[in-house]
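In what follows, a structure is listed as structure tokens, so that the remarks can point back to it.
In this view, the complex is presented without one of its protein chains, the others remaining in place.
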Amino acid sequence: MAQQFRTSSGGHIDRGRVISFTFDGKSYQGYEGDTLASALLANGVHLVGRSFKYHRPRGIQTAGSEEPNAIVELRSGPRKEPNTRATTIELFDGLVANSQNRWPSLDFDVMAINNLFSPLLSAGFYYKTFMWPASFWTNVYEHVIRRAAGLGTAATEPDPDHYEQCHEHCDVLVVGAGPAGLSAALAAARTDARVIIVDEHPTLGGSLNRDNYTIDGKHGSEWAAETAAELAAMDNVHVFSRTTVFGYYDHNVIGAVEKVSDHLPVPPAGHPRQRMWLFYPQRVILATGATERPLVFGNNDKPGIMLASAARSYVNAYGVKPGKRVIVATNNNDAYRTAIDLHRAGIFVTAVVDSRAHPDAPLADELKKLSIRLLTGSAVGAAEGGKRVKYAQIVTTQGDTLDPVRIDCDLIACSGGWNPNVHLHSQSGAKPVYDDSILSFVPGESRQAEVSAGAANGSFALQDCLDQGNAAGAEGANMAGFEGKEVKAAKAEDEGVYALEALWIAPTPYNKSYKQFIDQQNDVKASDVELASQEGYDSVELLKRYTTQGMATDQGKTSNVNALAILACQRGEPIPQVGITTFRPPYVPVAMGVFAGHTVGNDFMPVRRTAIHDWNEKQGAVFIEAGLWLRARYFPQYPGDTLYNCYVRETEATRNNVALVDVTTLGKIDIQGPDAPEFLNRLYINNWLKLPVGKARYGIMLREDGMVYDDGTTSRLGENHFFMTTTTANAAGVLAHMEQYHQTEWPDLDVVFCSVTEQWTGIAVAGPNSRKLLEKVIDIDVSNEAFPFMAVGECKLNNITARLFRISFSGELAYEVNVPADYGEQAWLDLLEAGKEMGVGVYGTEALGTMRIEKGHVAGSELDGRTTARDIGLEGMANRAKHFIGKHCSERPALLGDGRLQVVGLKSLVPGRNLRIGAHLVDPDKRLGSVSQSQGHISATTYSPQLDCGIALGLLMDGASRHGEQLDAVFPLDDEKLRVEVCHPVFIDPEGELVRA
Amino acid sequence: MLRIECPWCGVRNEDEFSYGGDATVERPADDASQDDWYHYAYTRDNPAGPHREYWHHVNGCRAWIVVERDTVTHEVFSTAPASPNLPAGNREG
Partner (left out) sequence: MPDQNSLPPRVSPLLPRSGDHIVDYSNLRLTERKALTAIQVLSFKGKNEAVAGAIGTALGIECSTQPGISNANEHTQVSWNGPNSWMVVASDEESGRAPGELLKLLQDAVGELGAVVDQSHGRCGLRLSGSRARQVMAKNTAIDLHPRAFGPGRCALTSVAHMNATIVQVDDTPTYDLFVIRSMARSFAHAIEHACREFAND
């Protein structure tokens, strides 16, 4: 029979909307408004999983996000989500869920044999059992443990859904929309403050939707619905349902996850699956409620044992009978409501077992009226049954355990009291404090702009919740600068007082040894805590790590206080002395995708493209990432054309004729002001005061420690106007470096500057025919006389106003043309058109690299942060009569002495063999036994078409004076050794005649 | 995440800024000793507690600012322009 455990009426479900779903391959039906847990219970399914360590059968313990047991694999294929809590999954049509941690089936699980070997699996068992021999750890133990103690399995295909991140600011943020949260939001909103209220459930109301309260003469859920509607209608309020605040960060930044589409089979088009919110509130009101704690007794983990509040939630909110014959076990008044609500729903409550000798008299009377048996001074000592509880053994709390009373039941609803949810308060940096009146922790002194209200504050009476929320809302708004007239909180109908007495562990029948679970998700038992304490792991932080108590995905929401209390009992100290562990984000498990948001796959990082990118792409260029830039690396001409073929061809085209390369990515900085020359003088090692207008100069910048930072050319466009270029890699860094020195060290310099990298497309025209090409399209005289090496001038390229620079990275006669970027592609096409008749080529970064190595120009691989200007052979540029950054530290004796790695050229002496980047340079015929034998390394290599051999730049100890020596370049990873000859780093045209031609 | 008040732009998330080092260190004069320069380049205190740091509003107005911050609690006590010569912001509110 379908849903045979459904009540005939009641609950916040839509009985008109039947929903089909599958659990472990079997089809069931539920109603809209159900959770997976409530729908399973409606169908009488209690056994939903196997435990982590002992593979014991487990059921549904709670009705909320604190659930330790009912952990399932949700959905299938790429959307499969392991370790989700059945108690928070909203039922949708076609939902597929599977139990976890069992094989071959939930009913018959082979690993349940662990239950018999449990003495081997006690506290610290990882540390004890798998200590020796060490080699067994990777070969044997890990495989066995991983298979045995698993949770769910992750999807193997990429997640097809989209996630995103959003930001919102407000004056008052209210976390939790129970009675305290709703009245806080309302009070704050009435002052016109900007209010955000967040709740993890689809419907606001919290406990008001699960309990039978009366507020302002209405059922609590009705009041909640009306209040929620009122809030939703206010312009200054943003209501977030299905949203869980998971993190309270520094400076009042709050992280939350909104489950936008989790309640649907698939997200609607364009909608994210989940969305992360970062909230920036002035004030935070934590109305996060409280979590009931279970009782610790023998076999307290059996299916059919749940929290008392959960049992009545299933009845009241979902119209589900969680059992037919129920024992309510408690140490406090609150669970009496479970007995009463279940009884009213037509469920047989066979007994209320109260550990207190003298329970609250009015409540006892009420039970009497309903003919519910009340056992006082008693506790469930143990539960018995196989895959579902069958009966309970009741013992007295006064220690008479030899005459237990057996009561048959299929559900034990238990309450060990309530723990305020102080997690976010603790995350905010504050320390919760122990409150003896509720035997639990309450918020301590605030460290950030937050206050707790209601049950989260340890106040469990409904009127207190409403009053505290109301006051906190008004006060929060007030502190954020909003005044409102005082409005009284809603009026709750009188209810009893919450009172409890400690019952941390129930005595066991006949004092027999039973498994008494504390942390059911990690299978931590009371005896594990005792053992850990005996073995000396008796501080709370050690206990946690030794027993794994509280370290499962539920973070011990139901178990931490019980564990602390039992540890305190062991140590014979009061609980406050034992302390409390710090709660850390996230409050609930959050999918990694939510943190990644939009920035996955191709959107992982922004891509920077030059104006010539599309043309490059059309030519079939192969791109390389240079920081965020995509640069053309080489241009294959036919299918199967290789990198080697391409760069050789492109290099030869340049050296023998003329070719273009896109150099847009170089950093470009416009510098102006009366003190611009002095500013440059301090930034660079060389002198800038005398650079004539219309000339460029190559410059070197050091860091303060004397190492080379960056290099590039800077041109003087006007008396007080300069144009700097930086390397592609350091473009952003150099600008920040300049801003830092200008603002923190030399604010008196009258100079301004800004990046103009993006304004200009840079095209280098290189090769012996470059002048001939340019003459066709440039309107100024580019002859050597009129426009010599290092000349700079404004010109027109066809009609485009351009800047022309006579500079060369390739070592050939070359020019660089800068045009405004929107004309970049046109200028490129114009240059190609002009060069067509002479057979102009194009080249990418690979050929660029080849030519710079042939020319001995240093780049990032030589400027590795450890080389000085002297090491790279450019100390001659330094003007040490002036001050510049790095001047003093570059004069330290060790940097001037022998033994420095200096830039050299290297030629492969093995015909047909190219050298390898990273190879070490050692004396000939020596093996590289240790790094100490290395005399240096190869930093950049290529095949030089010009020299027809493999060449390289390297950093060699005292290399400048070792030209002509032979060494071995060894690459131990591949057992490779190649004989090389050390030479001057400039392989071609050492006099620089070509560039000046 | 830190929230840092840029004297010009207002309170912004930490990810708009980049950390720029210890603001208590003074850059030596050009004629200072090698030793002074060595210490300037290499040695820094690592205080637990209040500290003055440079931050660069690199993803914003690009100003360098001095942030007084507690390195333990992350509390920010004050922020101010690093340069005395940049026009002060008369930001609203």
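We just call them A and B in the order they show up, numbering each chain from 1.
Definition applied: a residue touches a chain if its C-beta (ideal position, glycine included) is under 8 Å from a C-beta of that chain, and two chains touch if they have at least 3 such contacts.
Here the structure is a predicted model, which means the values were calculated and not measured.
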Residue, one of A:His358, A:His598, A:Lys836 or A:Arg880, that touches the chain absent here: A:His598
From A:Arg609, A:His883, A:Arg913 or A:His937, residue that would touch the chain that is not displayed: A:Arg609
Listed residues A:Leu370, A:Leu643, A:Val693 or A:Val752, member touching the removed chain: A:Val752
Absent-chain interface as seen on chain B, which is shown: 8-10, 12-13, 15-16, 59-63, 81, 85-92
Interface with the unshown chain - residue positions in chain A: 162, 164-169, 194, 269-272, 278, 280, 598-599, 603, 605-611, 628-629, 670, 672-674, 721, 748, 750, 752-754, 756-760, 798-801, 820-826
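One rule holds in what follows: only the chains that are shown with their structure count from here on.
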Computed distance of Cα centres, chain B from chain A, in Å: 27
Chain B residues touching chain A - in the complex, by the definition given at the top: 1-3, 13, 18, 20, 23, 27-28, 30, 32, 34, 37-38, 40-42, 54, 56, 58, 62-64, 73-74, 76, 81-86
Touch list for chain A against partner chain B, complex: 249-253, 280, 429, 447, 704-706, 732, 736, 739-740, 742-745, 747-748, 883, 887-889, 891-892
